[in-house]
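Notes follow the structure.
One protein chain omitted, others in place.
Should a chain be cited, it is by its letter among A and B, assigned in written order, with residues numbered from 1 in that chain.
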Amino acid sequence: MRTTLIAVVAAAGLVLAAVPVRAHHAFAAEFDQNKPIKVQGSVTKWELTNPHSWIYIDVKGETGNTVTWMIEGASPNNLYRLGLTKESLPAGSVITVEGYQAKDGSTRAVGRNIVFANGKKFFLGLTEAEGAPKEGTAPQ
Amino acid sequence: MGRRFLASTAALAAVVLIALLSQAPAAGQAPSSAAKATTAGKAWTPPRTPDGKPELQGIWSDNTLTPFERPKNLGAKEFYTDQEVVELAKRVREGRPGEEIEGAQLGAANPQAVRYDLELYGFDRTKLRYTSNRTSLIVGPEGVVPPMLPQARERNAARAAKNKGHEFDSHEQRPLSERCLLMGQEAIPMTPGANEGNLLQIVQGPGYVTLLHEIDHNTRVIPTDGRPHLPQNIRLWQGDSVGHWEGNTLVVDTTNFTNLTAFRGSSENLHLVERFTRAADDTMIYQFTVEDPATWAKPWTAEVPWTKTKGPVYEYACHEGNTMISTILRGARVAEEEAAKKGK
Partner (left out) sequence: MRNWLGDSVVAGVLAAALLLAATHGAAQAPVYRAPRTPDGKPSLNGIWQALNTADWDLQGHAASKGPVPSLGAVFAVPPGLSVVEGGEIPYLPAAAAKKKQNQANWTTLDPEAKCYLPGVPRATYLPYPFQIVQSPQTILMSYEYAGAVRVVNMGAPTKAPADSWMGWSNGRWEGDTLVVDVTSQLDSTWFDRAGSFHSDALHVVERYTPRSADTLTYEATIEDPKVFSRPWKISMPLYRRVEKDAKLLEYKCVEFAEELLYGSLRKKSSN
């Protein structure tokens, strides 16, 4: 059986492009691959909306001014299943965002990688003790 | 020589499959024994609802690594052996990000160039599973969607040609999913991938079975009295569904689709028959057959095992939170302005 499987896999030529695209929209149509951003700021608001959630962060510019960036994230429904609630992300949390800016030039970006100051991955970091939801708040 | 070997392996696999039906699976490795009870094996008697119907209720996930269509090199091989599935699952778990793995539908585990990392949101590639030994969800010797009829090809090509160069003109030219009109995971028949958000809640009341998709809160309230369909002039995005019971199987017949629903390029003549059978406490077999004489020369069937999962299903208000379409359209307008300025 083992040899058969390896033969099958090794014989694979072009990958079958069979399944229709599952993503509900082309991210490349909304965000610009040629406009990467990396910003750090403190959270002011967390919108738990679908199909995408939004984190609002205040980013201090070089000249001392503050710019509000809106960072697009995934559906919050998966976070609820991890036990997070609307209370899980308090205002003032400092995060670093790597992503791509919106094609319309606004201060919106898709948050490709979001981490805390200590390098911990954002939402998973929340469930791992830091900022974890209080007992009894997560629904069954 | 290779093909004969594979064919005889397939035959052996079928024998092995039947023999292995009662075996308890290794945790997280092979599909559950219940999931193997797809086309072969003994039927399981489900409990009854208070009004005496088979109990289908619960929260179900159709997440699976099994690809929709069979990889070409597998030919007529309809089933993997248990060992082959274990090997494939291992390859998925240990695979590098972006690596395509023949025979595995990685769905959301495939990173896209411009997109948040779904692992941040709890999507765990190592938890992806094969839910049956099938080499594809489409059953039968071919395991792929039949070729499209010339008239269907022309119909779809004409539609695409009309849109060419105008894809960003307005919301009307955008895909239905981007408009939150009909998302992929709410359309019927229900075709899965290894994605997030494939939850379905089934609620049964006397005379009705209700299917509630988490994605876009799509709800189908299906009467089970076998009543006639709506008249032909009433067309619906999700068609008109009527159900009836055949033993322990719920059979749902759907017609009256609009011509814009276009499941895999099909027409408004699409006729869908879905069958729901509870195969074990935690497993439902969802089987569907589609036919459309205006699109395919013959009907085709797919079979998807569903796994019971923990709820609840949360609200997914797609349209209310739809910023993507306005950002995309605005982006197109900005790009046009910039191009016009450069041209001056």
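As a working rule, a residue touches a chain if its C-beta (ideal position, glycine included) is under 8 Å from a C-beta of that chain, and two chains touch if they have at least 3 such contacts.
It should be emphasised that the depicted structure is a prediction, and the values quoted were computed from it without experimental measurement.
Remark: the absent chain touches shown chains A, B in the intact complex.
Screening B:R93, B:R159 or B:H319 against the full complex identifies B:H319 as the residue touching the chain left out. Touching the chain that is not shown, out of B:R93, B:R227 or B:K310: B:R227 (per the contact rule at the top). The chain not displayed touches chain B at residues 49-52, 57, 168-172, 179-181, 201, 203-208, 210, 212, 216-219, 221, 223, 227-228, 230, 234, 236-238, 312-315, 317, 319-320, 325-326, 329-330, 332-333, 336.
As for the chain not pictured, it touches chain A at residues 48, 76, 80, 84-86, 137-140.
Everything that follows uses one rule, which is that only the chains that are shown with their structure count from here on.
Measuring from the averaged C-alpha position of chain A to that of chain B gives a distance of 25 Å.
Chain contact summary for the complex, chain B toward chain A: residues 2, 5-6, 9, 67-69, 71-74, 81, 83-84, 87-88, 91, 100, 102-103, 105, 107-108, 112-123, 144, 168, 175, 177-178, 180, 183-185, 191, 193, 195-197, 214, 264, 310, 312, 314-318, 320-325, 327-328, 330-335. Within the complex, the chain A residues that touch chain B are 1-2, 4-5, 7-9, 11-13, 15-16, 18-25, 27-33, 49-52, 54, 72-82, 99-100, 102-106, 108, 110-114, 121-124, 127, 139-140.
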